[in-house]
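A single protein chain has been omitted from the complex, and every remaining protein chain is retained in its original position.
Up next, chain A:
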Amino acid sequence: MNAATHPKQAAGAPAPAADRPVLDVAGLTISVRGEDGERPVVSDLSFSLARGETLCIAGESGSGKSMTSLAIMALLPQPQARISAGSIRLGDTDLTSLDERRMRRIRGNRIAMIFQEPMTSLNPVLSIGRQLVEAIEAHTGVSSAESRRLAIEALTAVRIPEAESRLKQYPHELSGGMRQRVMIAMALALKPDVLIADEPTTALDVTVQGEVLELLRDLQRQHGTSVILITHDMGVVAEMADRVIIMRYGRMVEQGKVADIFERPQVDYTRDLLAAVPRMGTGGARQVPTDKAEPSQPTDVAVARDLHVRFDLTGGFFGRVNRRVHAVEGISFSIAANETLSLVGESGCGKSTTAKALAGLVPYHGELEIGGRNLKGLGREARKAVRRDVQMIFQDPYASLDPRMRVGDLVAEPLVIHDIGTPGERTERVAALFERVGLSVDQMERYPHEFSGGQRQRICIARALALRPKLIIADESVSALDVSVQARVLQLLKELQAEFGVAYLFISHDMAVVENISDRVAVMYLGQIVEMGTRDQIFSNPRHPYTRRLIEAVPVPDPQRRRARFARMEREIPSPVRKLGDAPRKLVLADVGGGHLVAESPVS
């Protein structure tokens, strides 16, 4: 074999001619060994990647898209997973036949990869500079001064300001968006032929997502890098792809040019997938309940008045409070029965803290009323009674169910805690709830790990409904679900609302989902509400610049409406941590007509 006698060649081979594919995958089959023998997670997958092309591999969880990317990098989880058939050719080299030593020279050098989780993908105990320089020195023989220069250059290329001083910083000192840029800088520092980006923006806020996508696109244009972008988000596909591969259960179900996939999907699955994608500006699936609720003077299920949540940070010699996190700063809202109020905003804006205050999980200042009773000054028993009226559904259906309890017992637990009914009555009620949320009664005896993510979230919904609450707080409850599952869970939530008249406080960062489910929307920024109004007021007539930026940043699942330029933020969102006595200025909301409240001055 050539590469053995000329070891340099694999790493430094001349770029293949433009008409030949950079990467060619043929008949790739990946098997994973489990308890019940080996089973394929990717079967007979073939595709090729041209120079400078962006290929999106899209699919829902379990479709094998991430396994494919790990196989190309030869980073499949060992020893369970292996490539059982097929080839992956980079130029003239078949990567499946390379040993680890030669594969190492390709990794990070000719094929680089960035991962989904920027928060955990950088080593927390090593400086940014060390991690960057190391990536460069692993493949080049340059001096340390030269690799340092290259590192600074790479950071500058991903538009990180003051690149040189960043080298000394550690990952925890940077925001998620910044860390993902460091990852990109690391991946592109050696100008690889192929960049694999596995859900690179899924964990990022939507405005940051736009910037990172744009950055990837620009860098690709400059260097002619071929990109494999793995994503579940059809909006990102429409925004970025030249060609698309749709995968399901480890098989390619359809591939084609991005415009063809979106306009003329050939396969039912693709059509279903695209139909399930929540789109903005297509609302109306939901009737506005104002006309039906108006005559009978809607009763407010929950009211917040001038709600503050602040967390003290201690420091100094005697551990005194010297700084405060201003998580929620004087917000007021009300939710009527049968109504859905959405809180939207980016991470750290205080939306989840608001929910926790409402559920009695964090101390607060200001007024909170549930079902007309003020939570302040209630005794232990009265507080417990009020809590029956407020239930929560959390984001991660995997982490919010105790793995050692049967799901039937999990749903019955709130009834036990509040001492409602006899065991027989409880079982009956739980059975009814199971049927109502679309699960079967005989599943009550099973354990959480036997259910899929969507089913688990249904169990969480059943648990929240068990006490027949007046208000359900859904904190990013559909964010972790695949789009098709997400659509069904949202539909279930709407049906349950119509049936039980329960009010929802719906917390989400996903503007499309919010538009789909909300009656009213409140936009939060740095602990305060900057705009609040009906869904139509917010989405058809956003007044506050921050609201506009949020809406514009959402990638539209339509390749025809691809943006040339993303809305770019001038600077990062400031920290909500402030010195004592330095409370932020309170925004005054003005009514611009029809109850549409807008903060009077721009945030910046």
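In this section, a residue touches a chain if its C-beta (ideal position, glycine included) is under 8 Å from a C-beta of that chain, and two chains touch if they have at least 3 such contacts; residues count from 1.
Methods note: contacts and distances are computed from a predicted model.
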Legend entry - The complex's invisible chain, by UniProt name, from "Peptide/nickel transport system permease protein", "nitrile hydratase", "ATP-dependent helicase" or "Cbb3-type cytochrome oxidase maturation protein": "Peptide/nickel transport system permease protein"
Inset, instruction - Determine which one of A:R105, A:R243, A:R488 or A:R535 touches the chain that has been left out. - result: A:R105
Legend entry - Hidden partner chain, touching residue among A:D24, A:E134 or A:D558: A:E134
Legend entry - Given A:E117, A:D242, A:E369 or A:E413, the one touching the chain that is not displayed: A:E117
Legend entry - Contacts of chain A with the absent chain, listed as residue ranges: 73, 75, 100, 104-109, 112-113, 115, 117, 120-127, 134-135, 138-139, 170, 172, 183, 186, 314-317, 319
